[in-house]
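Got a structure here, written out as structure tokens. Questions coming.
Just one protein chain is left out here, and the rest sit where they should.
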Amino acid sequence: MASQYGENIKLTIFGQSHSAGIGMVLEGIPAGQEIDLEALQAFLDRRAPGKNAFSTARKEADEPEFLGGFVGNRTCGAPIAAVIRNTNARPSDYEALKDVPRPGHADFTARVKYGGFEDASGGGHFSGRLTAALVLAGGIVKQLLEKEGIEIISRISSIGGIADEGPLKKPTSDKAFPTVSDEAGKAMQERIAEVKAEGDSVGGVIECKVRHVPAGLGDPIFDGMENRIAKAVFGIPAVKGIEFGDGFEAAERKGSENNDAYGVEAGCVRPVTNHAGGILGGITDGKCIRFSVAVKPTPSIAKPQASVDLTTLEPVTLSVPGRHDPCVVVRAVPAVEAAAALAVYDALLNRKKEL
Amino acid sequence: MASQYGENIKLTIFGQSHSAGIGMVLEGIPAGQEIDLEALQAFLDRRAPGKNAFSTARKEADEPEFLGGFVGNRTCGAPIAAVIRNTNARPSDYEALKDVPRPGHADFTARVKYGGFEDASGGGHFSGRLTAALVLAGGIVKQLLEKEGIEIISRISSIGGIADEGPLKKPTSDKAFPTVSDEAGKAMQERIAEVKAEGDSVGGVIECKVRHVPAGLGDPIFDGMENRIAKAVFGIPAVKGIEFGDGFEAAERKGSENNDAYGVEAGCVRPVTNHAGGILGGITDGKCIRFSVAVKPTPSIAKPQASVDLTTLEPVTLSVPGRHDPCVVVRAVPAVEAAAALAVYDALLNRKKEL
Amino acid sequence: MASQYGENIKLTIFGQSHSAGIGMVLEGIPAGQEIDLEALQAFLDRRAPGKNAFSTARKEADEPEFLGGFVGNRTCGAPIAAVIRNTNARPSDYEALKDVPRPGHADFTARVKYGGFEDASGGGHFSGRLTAALVLAGGIVKQLLEKEGIEIISRISSIGGIADEGPLKKPTSDKAFPTVSDEAGKAMQERIAEVKAEGDSVGGVIECKVRHVPAGLGDPIFDGMENRIAKAVFGIPAVKGIEFGDGFEAAERKGSENNDAYGVEAGCVRPVTNHAGGILGGITDGKCIRFSVAVKPTPSIAKPQASVDLTTLEPVTLSVPGRHDPCVVVRAVPAVEAAAALAVYDALLNRKKEL
Partner (left out) sequence: MASQYGENIKLTIFGQSHSAGIGMVLEGIPAGQEIDLEALQAFLDRRAPGKNAFSTARKEADEPEFLGGFVGNRTCGAPIAAVIRNTNARPSDYEALKDVPRPGHADFTARVKYGGFEDASGGGHFSGRLTAALVLAGGIVKQLLEKEGIEIISRISSIGGIADEGPLKKPTSDKAFPTVSDEAGKAMQERIAEVKAEGDSVGGVIECKVRHVPAGLGDPIFDGMENRIAKAVFGIPAVKGIEFGDGFEAAERKGSENNDAYGVEAGCVRPVTNHAGGILGGITDGKCIRFSVAVKPTPSIAKPQASVDLTTLEPVTLSVPGRHDPCVVVRAVPAVEAAAALAVYDALLNRKKEL
């Protein structure tokens, strides 16, 4: 089902950009899990808009109200349900767009699919705002993984071709701009400021690692960790590619260069290198899971673009009004972590059934 | 469930490399569909081993026996079930490997997951041989798509860094080596011969297009065409990355460069360019679906590699015996088409419910 | 997943008796469906408590707030999400019960399952109050079925052994006490008043018919209409049995007595009688679907019962305080209709894929 994810947990995402609210239902979390609601809010805040120069000016508190699933701050076994109110919607911004699809956005495809009955306002159910629900669910599950010693970290590895430097070895979440190299981060921010000034936007790549994940997670064929993570990650609107380990680079190599030899480490057999991104046959091999995600440039730009009025079929030159991120990559970082958390936690529950 | 794919169709894949047989059950295909069994066999033959210099010497006829689902050559509404016998298994080739995991293969992760009870022989359920079942299911569904005018084509776009030339505009399935440029194909084959001579292997990239697909297929968030295709494609053992449209290249661009402007074409609104790979918000936009898949080099190589004996924890230098493809990319091409076919057909059935 | 129903539609129910609210998410409803919100509220009101002598004194308006899924009163393709606030909760009524499970209720089993972390207050996620979410979802879908000419009607066929009289041929929903015979209804109400005076409760049977349902709905083996309806109906807390057509009576008969002969009716082949309840091989045969549901007596009674304090293992004599229905059957009637509506609509969408 379109707005659902998971096998052992089941996440359901609902709401539209300008409906009363957006939210999620997350079923399958065992009872008795204590959730640090402050830490959860901090995780949500990493995604929340309006915080700095490179994100949309739309300000939303993104504070969830829990409708069920908790007794105090402990899960009670019932589905966790939460709503985040849409308080700062400005549907008027979108009035003019009603019949003129924004290039690169889901306006046109939603119109075709729903025959004009879609909620077009603000991107409706396709709005990036829906990732708040993903981040909320992922934030809960991320805390549960942390209790098992599993840590999810990530960074912006490039913006518009400007690459971060050095390997990702610890969280970057304490930084306003999450890169390993602050210098590289500064260059990226300048690039973003540049395109913003042009009324344009820019894309980038996010790298994510799941550390201290035990060997043996994931399942063969269609439920491997790659399939699971990819299915979750492509739930983030602007994602257009994913690669695990060396990914597309591996395709240029020889087997002898790409295979990870085995060695013994603290009495355990482990791959010595990690070209595979910690996954073989869909199953974790004890190294960290490593993947990268391609995020396209924000489609909503002020720069004039060619579109068509769907009612008259007349060409229209469109300059998208409203408050848009010149670079959605920054706010997509916690969403990628959330997607990874959901995938890994779901696989972890699956593993419990085998043991 | 690990060995299952689909929502409206449900594909179940079973068998191990050296069990009595491998096979599949495919439920959800409407009754009365005529299947051209000869064309289906021809599609299977594109994947079958032992046909040429760059594939394994293991010869398997790959002829399915249908156990149910047909009356004559028409589907009858019951699940389609088929078995392909494993006739040319040589488990003895694998005897020495029992406790020494091959680098880059699922041997080690299967051992961890199944605690020594796994069918290790020939890769068991993780063997590339299982893709015969995927290709069988995909081949059936591909024929059904063709009746709707939807065509799936693909090509090897690079091997070990050697790129094919020219855009993919028609099938390459009539060629023994499926590239657009025969010259590029020849260079790739030479590269494969080279690494084979070294006892090594090499990876590559496959490009796939789904043409004449109607706008409006796919669903929001977790069931977009990207999620659906990625979930199926990562079911092919050696795949390590996927990108849609311009994918990772899009991440380097500006919105104004990456957005596909709209125009009117034969009275229909359509994107003018196709950076998006035919998918916006998870839903097809009327352009062809276009994606590329990174295939890692075959992990089984004759070249000596470092491994460990899992029973003694002693280091072992391993030279994988047996009959292996120096480049699995060629045989993966129909598997990628099969995965795409399953994803698109499943979305097509979903679409029927909305109309 | 426990709180989910459906294959083509996906209903998710959330909330606890005394949490902020209860609600549901219903995905898979095609866009553009107009919902009569007044009629929907009227359907909800048939279940709502506090309306008459034979229901609980807890008054809840049961007015849903829609968080997503609509543009005006038309579905927009996004999941329909709604919350019904818990305004009249009196958790203090349940304080004393915290460690003393009420016989016949889920208190004890929830405690075992959730290890003391369950939301015990008011029955938590197991409360009959959750049927408001079921009735809400079913009420939406029932309207969609009505547009296809499919009508769902039902009646109380017995209370505490007192049987209704005459066949069910038209809706009884306009009556405060939904029986065919008003006289029988009066006798039942007297019985309810009697047991109420005793501090006791009483069970009953509900009969439901789905009329004008086309032949060909439902699927073989595990997705027959019987499986589908049973799975939904057992989602209503007090239901302990279901039979289709003549059900348990058919088990006493000969084939020649139980088979429905075929005849021709208005140019169509149809069974002449309806012992089968309109279902053969899991698939509708063109007669109305007919089934009966056994509802146990409300477990919460004032009469003293033997229980145990779970913390001390000491015996406790329990008289359940609070506001309880002496007979939950009346309010279960719309819930049974809702369950039937969800099952039939889901099968109807499935049918669309085949055609």
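To keep things simple, chains are lettered A, B and C as they appear, and every chain counts its residues starting from 1.
To be clear about the criterion, a residue touches a chain if its C-beta (ideal position, glycine included) is under 8 Å from a C-beta of that chain, and two chains touch if they have at least 3 such contacts.
Just so it is clear, the structure is predicted and the values come from calculations on it, not from any experiment.
> With the missing chain put back, one of C:Leu44, C:Val213, C:Ala230 or C:Ala340 would touch it. Which one?
C:Ala230
> Among C:Leu44, C:Val202 or C:Ile289, single out the residue that touches the unshown chain.
From the options C:Leu44, C:Val202 or C:Ile289, the contact with the absent chain belongs to C:Val202.
> Name, in rising order, the residues on chain B that touch the hidden chain in the full complex.
Looking at chain B, the ones touching the missing chain are residues 1-4, 10, 12-16, 19-23, 25, 27-28, 31-32, 65-71, 74-81, 83, 110, 113-119, 124-125.
> Which positions on chain A touch the chain that was left off?
Missing-chain contacts on chain A: residues 8, 28, 30-31, 77-78, 220, 349, 352-355.
> To test your reading of the contact rule: which positions on chain C touch the chain that is missing from view?
1-5, 7, 13, 101, 103-106, 108-110, 112-113, 125-126, 130, 158, 160-161, 195, 198, 200-205, 215-216, 218-224, 226-227, 230-232, 234-235, 237, 239-248, 250-264, 267, 269, 271-272, 276-277, 279-286, 294-301, 303, 305-308, 310, 313, 315, 354
Note that in this section only the chains that are shown with their structure count from here on.
> Suppose each chain is reduced to the average of its Cα coordinates; what separation in Å results between chain A and chain C?
So the centre of chain A lies 39 Å away from the centre of chain C.
> Report, in whole Å, the distance between the mean C-alpha point of chain B and the mean C-alpha point of chain C.
46
> If I count partner chains per residue in chain B, which residues reach a count of at least 2?
Residues 220, 354 of chain B touch two or more partner chains.
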